[in-house]
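Below: one structure in structure tokens.
Only one protein chain is missing; all other protein chains are in place.
Up next, subunit A:
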Amino acid sequence: MSDTHAQSVAYVRDTMLDPKPAPASQSGAIQWLRENLFSGWLNTLLTILGILAIYGFFSHFYAWFLHGVWNANSLAECRQIITTEYGDGATGACWGVIRDRWHQFIFGFYPPELYWRPILTFLLLFAAVGPVLFQWVPRKLIWFTPIYPFLAVWLLWGGSIWGPVLVALGFVLAFVVFNYVARFGTIGGFAAGAIVAILFWLFGVSPLAGVLHAIIPLGIEPVESAKFGGFLLAITLGAGGIAMSLPLGVILALGRQSDMFLIRTFSVIFIEFIRGVPLITLLFVASLLLNYFLPPGTNFDIILRVMILVTMFAAAYIAEVIRGGLAALPRGQYEAADALGLDYWKAQRLIILPQALKISIPGIVSTFIGMFKDTTLVAFVGLFDPLKGIPDFIRADFAWKGIYWEPFIFVGAIFFILNFAMSRYSMYLENRLKRDHR
């Protein structure tokens, strides 16, 4: 057949080639070592130096870890056990402090007979976020998610159930007002809803709660904020801050892109001011300054105050991260949404934000992780965070005076586990939302 073609054309393929497998891969341990660690004299030298550095590090510390003592009730007892077992001058970790005081690291000064309440709250947290975070959780469970924050507050702080119920009612009220006013304008709806809710919270909640409590006294033993500490405090601040800063950040990011001058200016000033000030400054504002501005006698809970400022701090960062995601979307997405007749809010909700948020996931999760770690800064305003507040308190006890490394390692490990979980979740989410497969 090729003969016939050869007369008229210089070259014509008459059989198409089948694909062949790629050459046998050159992987294998030896090959890998040679390529990655010993590919030249410089790399060989660096490899050896690296191994020496790792060896030096471990030889210095392994004894300390190996000699760890759990069964001791004071630092002195701990040292004595190490000396008798490993000889004079031997060093060792004294994990006894964790065994002795773990409950303070976790719960702070929460009354021990009520530990079930934070534990239950923590377990319910998974039920509340499950339907939001994972697809395999039945969507029907989502009804629990909006109830959870109020239930959590009630379980943690205790007291009459009517307070949280009425605060939740404020949100319902705001939603009803919003729905009614939004017919005339979405922004107006937001404003009216917010004003009604704030007025209700300021002037309606406490008298109404008192009346309702007098009629139906339904409550559990109250626990004041001063008793909170350790990871109970860090996770409360972190979870609350995360849950509130994402929506606030989205609103600020959209506000910064808005055509409306006042909204844009407010968003820019808010973001730049909050981002430009150290978090500790804001925490001092929360703990000291706010009291001067609030009417005397108002008891505005310190944890709530700190949580609000931590939220604002994270929201400013998240707004900027999301702005990056918004900027990354091609102009055509906005135009296509417009051309189909979607109004601003529908276009944002259905087209723009799902894509912008997906792009922003790594940045958002970074901000969350950073914020969660920053909750330890509340030590500066006298709260008992797990990294400084609680260990300082434990060291004040004569038995554990002078213990430093062990609490740091323990608390650091727990922070790492929680943050690593967040990081892995963000990667899982990115993969799940990947749509550019070809």
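The working rule: contacts are C-beta pairs under 8 Å (C-beta built on N, C-alpha and C of every residue); 3 or more make two chains touch, one makes a residue touch a chain; residues count from 1.
As a working rule, contacts and distances are computed from a predicted model.
The protein name that UniProt records for the chain not on display, among "SoxAX cytochrome complex subunit A", "Periplasmic nitrate reductase subunit NapG", "Multisubunit potassium/proton antiporter, PhaC subunit (TC 2.A.63.1.1)" or "ABC transporter", is "ABC transporter". One of A:A192, A:I351 or A:I364 touches the chain omitted from the figure, and that residue is A:I351.
Across A:L114, A:L342 or A:I361, the single residue that touches the chain missing here is A:L342. Only one residue in the set A:S225, A:S258 or A:Q333 touches the chain that does not appear here, and it is A:Q333. For subunit A, the list of residues touching the undisplayed chain reads 330, 332-333, 335-336, 338-343, 346, 350-351, 354-355, 358, 433, 435-438.
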